[in-house]
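Below you'll find the structure, written out as structure tokens, and then a few comments.
What you see is the complex with one protein chain gone and the rest in place.
Per-chain residue numbering starts at 1, and chain names A and B are given in the order in which the chains are listed.
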Amino acid sequence: MVEVRLEKVSKIFGRVRAVDNVTVTFPESRFSVMLGPSGSGKSTTLYLVAGIYKPTNGSIYFGDKDVTNLPPKDRNVGLVFQNYALYPHMSVYENIAFPLRLQKLDESTIATKVNEVAKLLRIEELLDRYPSQLSGGQQQRVALARALAKEPSVLLLDEPLSNLDALLRLTIRAELKKLQQKLGITAIHVTHDQAEALSMADVIIVMDQGRVEQVGTPHEVYYKPRSLFVAGFIGSPPANILSGRIERIKDALVIEVAGARFEPSEDHLAVLRESNLEDIVIAFRPEHVLLVDEPIGRNLNVEAEVYVTEPLGKETIVTLVVAGNLMIKAVASPDYSLRSGEKVYVSVPRNKIMLFDPATGLNILHIAGESEPA
Amino acid sequence: MSYKVLRILRRRRYVMRYDVETIPARKINITLGVAVGLATLPVVAIYVLLTLSSFADRMLSGPDILEADYSIENWRLFFQGKLDPAATSLYSFKELIMIILNTLIVAAGVTVIVVLVSVMAGYAFSRMKFPGRRELMEFLLLLHAFPGVALIIAVYAIYVWSLKGIPSDILVPYRFTYTIFARAALEIPLSIWLMKGFFDKIPWEVEWSALVDGASRFKTWFSILLPQVKPGIAAIAVFAFLAGWEDLIYVHVFLYTGGIKTLATLIEEVIGNIETAYLPIAAAAGTLYLLPTIIFFIFTQRFLLEALTGGVKG
Partner (left out) sequence: MSRLIRQALFFLIPALILVAVFYIVPLFLSIYISFTGLKNWNLDRYLEQITLRNYERLFHMILYDPDVGKVVRTTIVFVTITLFINVLGGLGLALATFLMDEFISLPYRVLWMLPRMTPIAVYSLLWYYFFLGGEQGTLNGILLRLGLIEKPVSWGTDTDLLPYSAWSIIVAVNALVGVSFGMVIFYSALKSIPREQIMAARVDGASTWQIVRRVLIPQIRWHITYVIVWQLLSLITTYAHIFLLVEWGAVDRWYGSTWALYVFNTAFITSEQGIAAAFATILIIIGVILGMIALRILGYRRMIADIRGDI
């Protein structure tokens, strides 16, 4: 098993920078997930690791070995595509055996290996069938089996769950994670579904427009987003983002936002005092919002009017209007009773508020100190 | 009372109107069907007349279908090589078999060459990034603009020149080979383009899977891609075969001048030698020659049309 490392890798198609000067490490034997919207460069990065694309600039390492100029067949990677790409004219057995045949192994070794991996993925009964006779979930297992048959050092997965229906997706998510743990294989998984990423990953690499926005554990990425993009992309519903101004009155510092004011927490104060920012962007997650009749102490308390409520069974999502025309989402308990038009206070504890520099979009706590991951 | 009747009538009419969605309103269907039918009738008619005439005592022109005497006399004479009952045979039955075989050899040869060449080149144009790819493809299409008649003069000149160096025992195979390659070359630009279209339809991921699995380019092409373009190969093969089978000019120029006869030149000869009274014998020749085309038609009609339409854009 190897660690996969990209150093200053760029991939340019014509005038489009699909991958822009990316330096990132996918740790050995871990489940890494590249998360981002369409066009963020995550699939392109995956294909660069696979060798299907050659970097315009930069180098790729598997452990200590520089694989930048190696063709895919010499890299020993397994690749599962979104549409599985099984060979339609071959049986499931033949599909899985194909990479082994290419290694010129003898029939009995091939048979053993195929059966082994088929058992691992529980598709032993399907070996005689043809891809067109299989369901989506079954095809995916076959694709996985084919990728794993040759015991690759890296397993690459390009949105393998996207084509499955919602229920199946949840089941397979867990199974994939278990499989990776069991095999201890270095896995790189690409998805645009942030819930999927949060649930499966050991490490999440958030990407946007060809650049890495943040590398971190699910917890870090969720609670300590490095940029506005990350805060707004992760979480369901995503974080609320509002523009505010900083008021400095002698030694004191107050943030004014949506018609309300609050004093930032100690950590923030420390950074803000050093800077001379005048405008600031604040963000907070809907599940940290308290909907109350009266303002609470030193929280950020904003006057709001309920716009719409969406009961979801285990919770209710409440959309509110503040400061005339800004929308905020909050998560309330399932039996939340207020209705459209009613007035409440949106109250957010100070330590749940995240502050971002409007010019760079970066979390002000990250600016101070943490080295850039990309 | 009358009000009720009116309402019923109106409802009926409403129900009878077709869904908006489908184009064929009944009236249009019938009008067009008849119109096109009338236009198509003459086309079909001349073929039918040919075949019928081969069994008749005279060349049929429509109204006299019912008046003629029918027999297989014409065919008998045709197989014996007699262009009229009193004449001596122009060729023997065995020679006729050879003539049919020769035509078959040309057709089959053209098929093999065209398929082989286009299945390889089509793949390269579809899947391999090489410098000049677009320009070369455009050039291939431009080849269509080269007047065939200009090329054939030089092709024949080269042929004549090369004949000098060919030992006599391989002369005949050489003539066939040259004819086949020359005729196949005419089909190449279009079949490469068509084959490229078929390869284009295979998802990239399938090929990438094979390459990641460790296959070489050749193995990927041979084991993974070729099986998936079988319909395309079949279509190209059928068209190439028909092109070879139906050819007149090349077999005339390259084989006939060398004493090798094919069905096309047979008909050419027959008309030159025959009395008009015995034209139905020529009709028999024509019908025989036409047979494979008709057979292909019956079995592959839909398939042919669909394959043809795949070839226009990108």
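As a convention for this text, a contact is a pair of C-beta atoms (placed from the backbone, for glycine too) under 8 Å apart; a residue touches a chain by one contact, two chains touch by 3 or more.
All values reported here derive from a predicted model rather than from experimental measurement.
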Of the residues listed, B:Ile72, B:Ile97 or B:Leu142, which one is in contact with the missing chain?
-> B:Leu142
Hey, which of B:Leu171, B:Ile202, B:Ala234 or B:Leu290 is the one touching the hidden chain?
-> B:Leu290
Where chain A meets the chain that is not shown, the residues are 47, 51-54, 71-72
Pick out the residues on chain B that sit against the missing chain.
-> 20-21, 23-25, 28-29, 32-33, 35-37, 39-40, 43-44, 46-47, 49-50, 53, 58-64, 113, 116-118, 120-121, 123-125, 127-131, 133-134, 137-138, 140-158, 160-161, 181-182, 184-186, 188, 192, 200, 204, 208, 211, 217-218, 221, 242, 245-249, 253, 263-268, 271-272, 276-277, 279, 282-283, 286, 289-290, 293, 296-297, 301-302, 304-305, 308-310, 312-314
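Note that only the chains that are shown with their structure count from here on.
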Cα-centroid distance, chain A relative to chain B, in whole angstrom | 57
Given the complex with chain A, which residues does chain B contribute to the contact?
-> 203, 205-206, 208-216, 219, 224, 227-228
What residues on chain A touch chain B, complex-wise?
-> 50-52, 71-73, 77-79, 81-83, 85-89, 98-99, 102-103, 146, 150
